[in-house]
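Complex shown without one protein chain; remaining protein chains in place.
Then we have subunit A:
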Amino acid sequence: MVRTIALLIGAAFVAALGFALFGTIKTAITDPAPESAEHVFHVHPEDIGLKSAGLLGKFDLQQVQRGFQVYKEVCSACHSLKYVHFRDLTKIGYSAGQVKAIAEAWVIEQPTINPETGEAATRKNVPADPFPSPFANEIAARAANNNALPPDLSLITKAREDGSNYVHALLMGYRDQPAELVKDFPGSKTPKGLHYNPAFANLNIAMPPPLTQDGQITYADGTKATKDQMARDVAAFLTWSAEPNLESRHGAGLATVVFLAIFLFLVWGAYQNVWRDQKH
């Protein structure tokens, strides 16, 4: 009884699938899906070899600090960093006093309420504050950016495939749209207000190129601020901002794995010992 019903149900599923399979093959032959411009022209990021990558990677704090400078002087005009607090900067090598000064001098202030009138107001940042958003809300952000929303960057390197390399590739990826693309895919011309960038998934991004020339900023540590250097450094900073506990994770991991390897060896020995006079 069970087997008869099973046979019938099985036959029904197999028949429905066979029918679907036939349909899929027929469509694939008569009406193959057209290739898309994204498919042909999208480029995957190349490896920028960050020190924090790899099993026991550690941050290059010098580089992360330079990246912070890029964020501060360029990206923070449009992008928030809301899950990072000023106080977190002590973890990338700034002293408590420096952090206080950075917070106080930050151009965008924290929204607050005027204690006398109750009206909306702003105040200077303190180390306990998260980085303030450059825009009051999403509508303001879109209004200032051609109706696109600059995403919060706190987690960006974890929120994209191969994120650290991606940020670098994206910042370095701007170029003129290739003539072949327009020829082969006339519908895919970069729309007005967008910028061609093959590192971006749909090739056309609303963010204007933020890093435009070498020497755009002057690094505090004297490193030459080429475009590529700035892109690498800000990628390093955003890797830290997405995973600030990376180093303690790697350190704890090493200790744990060594401990467990010894543990495994010991229990294996105990097992051999317990079973030594038993055939199994």
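Keep this in mind: a residue touches a chain if its C-beta (ideal position, glycine included) is under 8 Å from a C-beta of that chain, and two chains touch if they have at least 3 such contacts; residues count from 1.
We adopt the following convention: contacts and distances are computed from a predicted model.
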item: Among "Acyl carrier protein", "Cytochrome b", "Sugar ABC transporter ATP-binding protein" or "Aspartyl/glutamyl-tRNA(Asn/Gln) amidotransferase subunit C", the UniProt name of the subunit that does not appear here; value: "Cytochrome b"
item: Among A:Leu7, A:Ala77, A:Ala96 or A:Ile113, the residue in touch with the chain that has been omitted; value: A:Leu7
item: Contact footprint on subunit A, counting only the chain that is left out; value: 2-3, 6-7, 9-11, 13-21, 23-25, 27-28, 32-33, 55, 83, 88, 151, 154-155, 158-161, 163, 201, 242, 244-245, 249-250, 252-254, 256-257, 260-261, 263-264, 267-268, 270-271, 273-275, 277-280
